[in-house]
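First the structure, in the form of structure tokens, and then the observations on it.
For this depiction, one protein chain was excluded, whereas all remaining protein chains were kept in their positions.
Should a chain be cited, it is by its letter among A and B, assigned in written order, with residues numbered from 1 in that chain.
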Amino acid sequence: MDLEILVENVLNAVTAGVTIGCIYGLMCIGLGLIFGIMRIVNFAQGELLMLGMFTSFYLVSEGRILSFLGPYWGPFIGAMCAAPAIFAGGAVLHRFLISRVSGLRTVGSLDEGHFGQLVVTLGISLILQNGGQILFGSTPVAVRTPLSSQAFQIGPVYQGATVFLNKAKLVAFFVAILTAVVLYVVLEYTRLGKALRAAADNPTAATYMGIDVDRAYRIAFGLGSGITAVAGGLMATYISFGPFVGFDYVIIMYSGVVLGGMGSIFGAFWGGVTVGFVQQFSALVLPPQLQNAAIFVVFLMIVLLRPQGLFGRSAERA
Amino acid sequence: MLEVRNLSVAYGGLRALSDVSLSVGERQFVTLVGPNGAGKSTLFKTISGVVPPASGSISFAGEDLLARAPSDRAHLGIAHVPEGRQVFKTLTVRENLEMGAYPKAGHARWAQTLDRIHALFPILQERAGQLAGTLSGGEQQMLAIGRGLACAPRLLMLDEPSMGLAPSVADTIFERISQIHREDGVTILLVEQRVAEALERSDHGYVLETGHIVLEGGYETLLADDRVRRSYLGLTEA
Partner (left out) sequence: MRQGAGPSLRRNLTVLAVVAVVYLLATVFVTNSYYQLIMTLVPVWALFGVSWNILSGYGGQLSFGHASFFGIGAYTVTLAMVYWALTPWLGIPLGMLLGGLAAVLIGMPTFRLRGHYFALSMLAYPLAILYVMQYLGFQEVSMPMYRADALRYMEFAEPRIYTLIAVLLLIGGVVVSMIIENSRFGLALLAIRQNELAAEAAGINARRWKMLSLIVSGMLGALVGGFYARVLLVVTPESVFGMLVSAQAVVVTLFGGVASVWGPVIGAAILVPLAETLQAELGTYLPGIQGVVYGIAIIAIMLLSPDGLFWTIRDRLLRRETPHGVGDVTAIVPAAGTDGRLSDGWSLAPPPIPASARRSGPLLQVDRLSRSFGGLRAVSEVSFEIAEGEILGIIGPNGAGKTTLFNVLNGVLSADEGSARLDGRPMLGKKTYEVCRMGVGRTFQVVRSFSRLPVLDNVIVGAYGAGMSDRDAIARAAQALRQVGLHGRAGVEAGQLTNKQLRLMELARALAGNPRLLLLDETLAGLGREECDEVLAVLARLRAQGMTICIIEHTMHAMMRLADRFVVLDHGRVLATGLPRTVVEDESVIEAYLGKKWLTRREA
């Protein structure tokens, strides 16, 4: 009997870990583009996630522009619609603020502009969080879909142990995978994607090739923002959220990106999946309040225990 | 084709170039020599637009280059093969070449130029799918030159292509550069430390010392002048 419960819990943690993990993975890809590849330390990434949630919320809630899509399709299409909106927002942020503390301007400076980036993005984060409170109010909201209370039932697999697959999370999972694949194809195989990677790899040499590095960075920052926003829109279908929700996820995102190895989009995705797993499995043994604390501990362990080689660039240059 | 007139550049309060003038004619092979810190790389960077000049003018094919944005200059047909190679380490060899072909001219002639690059440097074809960061120094240099060629340039600027390379590899590189000049009719502006090898191939040479052009002339003039030797080895005076 005990074993049966254990098996059921573990199996459900695995499925939840996979579905939530992939959504986290998508979220981490966004930061992976900005932090892992362009090496811009963005503190406001959590707020981009939050904006993704609210964009979707305001598009598909009752009486809104996309509410005709209904509660089944609407929330997921809303999540995808967050991408272009937040892409534009991210590009504008980069154009007017981030570009002044990153990119060619700071190449070769003492700390490569990290101090400025941390401070400016902290400012953006404060403005978006608190501005969000003014605009959206502080009462938590949710994007409602009947799918979030429905589940596929698999099993019983082992005696009475049954696996439940939440339908909202499952659809979100597929959308996340699809988005990640599209982004991967864009970066890997298109001219634009290659130019973005070249600009991130060596901005000076990219200029010699005739690539407008400022523009490339702007697009990459927009993409990173938009991708995280999609993940936010997807998460909005199964959690309730307020303007301060982003904060809980910033550390998760950084954990994923660092865990996956800096500079790799794929890595960031797997890092996110891993963090999702850790979170779901910690739920088996820890009280719910400590789940987030567990993620912070994991983050610290990742950062501290990974050999210096992983952070080679920052360590060698110091 | 390239005209640099009275160019001065200051770098963090430091004068890197003072009143430098030089010209490169269509299909010429021009070499610039001088000790380290003389300002050779700074000159290249100013032509490419990465470093802004304090005064002076640069024109390319009759056009005022300083009025163009740095990223536009490659599109005019100027390829800069930078010091230290600077290949895109996280991109594959083929992707590096594709980035070289980013300007329209390179884009349009991609198939021919790729064949030509592969003919010059067969190793780049063999290693097409490999990440550039995993290549050896010599291979990276070949890639950097290939990447420069990919935009079908009118002017190829090479900054110390022999740096840190074993002599035999450096010889190959020089041979290829000559070939590019002879067979493809590309104008070459070369900065080199291996003075004799470089000057031997060029139509004209300049000696740059502490930001000034101190000597210019043909191969024999430069090789006969002891200022070249002194620049590097510091003889005569003592």
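Convention: a contact is a pair of C-beta atoms (placed from the backbone, for glycine too) under 8 Å apart; a residue touches a chain by one contact, two chains touch by 3 or more.
What you see is a predicted model, and the numbers here were worked out from it, not measured in a lab.
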- Task: Pick out which of A:Ile124, A:Leu147, A:Ile211 or A:Met235 touches the chain that's been left out of the picture.
- Result: A:Ile124
- Message: One chain isn't shown here. Among A:Cys28, A:Met50, A:Val101 or A:Val163, which residue touches it?
- Response: A:Val101
- Consider the whole complex, including the chain that is not shown, and state which of A:Val14, A:Leu165 or A:Val303 touches that chain. A:Val303
- Item | Hidden partner interface residues of subunit B, rising order | 13-14, 35-37, 136-137, 160, 162-164, 166-167, 170, 193-198, 200, 210, 223, 229-235, 237-238
- Item | Hidden partner interface residues of subunit A, rising order | 41, 43, 97, 100-101, 110-111, 114-120, 122-134, 138, 243, 247, 250-251, 254, 258, 287, 289-290, 292-293, 296-297, 299-300, 303-304, 311, 314-315, 318
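Simple rule for what comes next: only the chains that are shown with their structure count from here on.
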- Let me have the rounded angstrom distance from the C-alpha centre of subunit A over to the C-alpha centre of subunit B, please. 43
- Per the touch rule above, subunit B residues touching subunit A in the complex are 48-50, 69-75, 79-80, 82, 86-91, 95-96, 98-100, 102-103, 147, 151
- Sites on subunit A touched by subunit B in the complex: 191, 194-195, 197-198, 201-202, 204-213, 263
